[in-house]
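Below is a slice of the complex: some chains, not all, each in place.
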Amino acid sequence: MNIPNKKKIINDPVYGFVNIPFELIYDLIEHSWFQRLRRIKQLGLSYLVYPGAQHTRFQHVIGAMSLTFQAVEILKSKGIEITNHEAESVCAAILLHDMGHGPFSHTLEGLIIEEVPHEEISLRFMELLNEQFEGKLTTAIEIFTNKYPKKFLHQLVSSQLDMDRLDYLRRDSFYSGVQEGTIGHDRIINMLNVVNDELVIEEKGIYSVEKFLIARRLMYWQVYLHKTVVAAEQLLIKIIERAKFLALQKEELFATPALHYFLFNKIDKKTFYNSNEAIENYALLDDDDIFTSIKVWCNHQDKILSTLCNMLRNRKLPKIVLQNVPFDKTTVESYKFMVADNLEITMDEANYFVYTDSVQNKAYSANNFHINILFKNGQVFDIAEASDQYNIDSLTKLVTKYFLCFVRE
Amino acid sequence: MNIPNKKKIINDPVYGFVNIPFELIYDLIEHSWFQRLRRIKQLGLSYLVYPGAQHTRFQHVIGAMSLTFQAVEILKSKGIEITNHEAESVCAAILLHDMGHGPFSHTLEGLIIEEVPHEEISLRFMELLNEQFEGKLTTAIEIFTNKYPKKFLHQLVSSQLDMDRLDYLRRDSFYSGVQEGTIGHDRIINMLNVVNDELVIEEKGIYSVEKFLIARRLMYWQVYLHKTVVAAEQLLIKIIERAKFLALQKEELFATPALHYFLFNKIDKKTFYNSNEAIENYALLDDDDIFTSIKVWCNHQDKILSTLCNMLRNRKLPKIVLQNVPFDKTTVESYKFMVADNLEITMDEANYFVYTDSVQNKAYSANNFHINILFKNGQVFDIAEASDQYNIDSLTKLVTKYFLCFVRE
């Protein structure tokens, strides 16, 4: 009647229950660096459109870890050899794969620490943790960086059909209330198999995979790239850009010490890799630092900063227009001219209030990674060939949409 | 504190609650002809593959009626004029639209009553009911037959995006457990509007409509045309064909009086329209009559009938092979030869054990009816044009699959 002390069960609204399968996983979750993920929303500012989207990176990576463990069990039941240490390691790898995310995740990526994508920051965290955990994460790191001999383990963590995606699509759909994004994650996991060291989906799962690709596209346009969400994210970017600009001028700015460090110092790739100061400060940073400062900056004497901050805090977002071709320069300039006139600012400063850029989505790209379907006769085909539904083809086309944001007032 | 006596609430696992919005609707549901739908499964023999698919036509039409009432309320809130009598009538029309389904719905359509599709039988029931209800169903019948001036009311009952489909996709997905078939019926209904007397979907609902089309296709291949289901349905057809053949030979056959009537008489279009005997017997017939007889026929002296019946009752279904081109005659003949030899029957009789045919699905057909999208600027486009996702196009292609069923033994 013993219950290993660290075999906790976590209530999860999405899956009902999540079991912590290994003590190492429990110890990683307890680490203060990991606890930081409790304070980083999975979908950044999406809650301004979908009020339910308050879930965190913490919840996501625990969910992804749970799916990974299930996948491992299924593969083992089909005769695929996976040792206990490998199971533990692949779970650890996916648990930690998002450690590098900073406040508001993708939105501010490249702005807090310049040039360094979040995966590299994750890796840095893993290496530091590996020291603290006396080498127990070595295999996890090899799996994460795809240096481990059994390649399919890496594919569970990162591929067209990895457990990361399965969890985030299911979870983001659940919390945003966009129920059409729901995917049959359990069916897909049940259909996993391994052929020639590559993850494949058994034939019976082909419609579920199609459905997954389509749900993913739907979630992109309906949630991730929802135009109001894009407008809010762009606004947040402009705020941080302005704050960094003011910091460069040595203007005073309310900020926590950790945020102060990133506003007043230029942290690029070189700095990041040459000292631990950056990553230590980064480990202190979460959504709260940013939003608290924004609330205080609402009263800052710099009119541009305070205007932008009030807009975000009170949800008076910029207007946004989407179209399939780039906006021509004259249009953009005329908007800027109008705004500059209205707000009594320079044309240069108008860049904070009028901006154009593009967003893209490609649900499935046959070029860089295949989703392999295993037929009953043992043959393996890429989903794009295997489906007789003519559909996958269209999903590989890159869709680009151009947007123009502007503040009316 | 009065509760109108007939304003019942029905528990529905799919929607939680369904309210009966009109007394007429209540009285129709109470009618014994309508109660018959409680004993006709919505998905026929699909439960042999999806054990949960036990839901009935009764549940489906009440669900569809409920969605129709919601749609009416939404349209009224948007300024579309719909009188109380029209609301009642469109609800009655959809409630009764499936009255004409016989045992095992589509599977035996054309076998029980030859040449008369279920819609015509439904209409006949409606006309008889209209007499009993003293003309209260006249408008409902006009809406059902698309003779009512407000065409959009008919479109709620029958069109590419009618409440019938919304309910059956949602419900069949729910009960089969194929959760990927789930559609956002409430979002679609919320996005309904009327332009130039045609139902349209507001721009914001475009992804939900795409999702609906894709879910529909998925449900076709994964449930409705699931190959094992097709094999079971073909088996059932062969059983009834054999029973009718034996009846023609004046062989004795266990059957309820109502089923006896249809086995031993040839009921075609002419007979159907020339007397009420056919429809009165039809009103007594449901799934139970068929399956009970099949169980008894398991011991019939005709070896062909008893073999087929035992196969269905004990779920020893024929093998089935699917391919994208027709099966060539030689293959089919060789199978028949083998079976004739095994079972010691004639080549002619082997037709009961080896058969080939095709199934088709076309999720969206731009030719015969449009799904119109209403843009914010007031313009209306067909979904195939309106979507920049390249996808709809592929959905309009007709997919045909050819199958070959055979009994191995």
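Letters A and B name the chains as they come in the text, with residue numbers starting at 1 for each one.
Just so we're on the same page, a contact is a pair of C-beta atoms (placed from the backbone, for glycine too) under 8 Å apart; a residue touches a chain by one contact, two chains touch by 3 or more.
Since the model is a prediction, treat every value here as computed from it, not as a measurement.
Of the identical protein chains in this complex, 2 are displayed in place, while the full assembly in this structure file contains 4 copies of the same sequence.
Convention: only the chains that are shown with their structure count from here on.
Centre to centre, using the average C-alpha position, subunit A and subunit B are separated by 43 Å. Here subunit A touches subunit B in the complex through residues 178-180, 182-184, 187, 207-208, 210-211, 214-215, 217-218, 221-222, 324, 388-391, 393-395, 397, 399, going by the rule given at the top.
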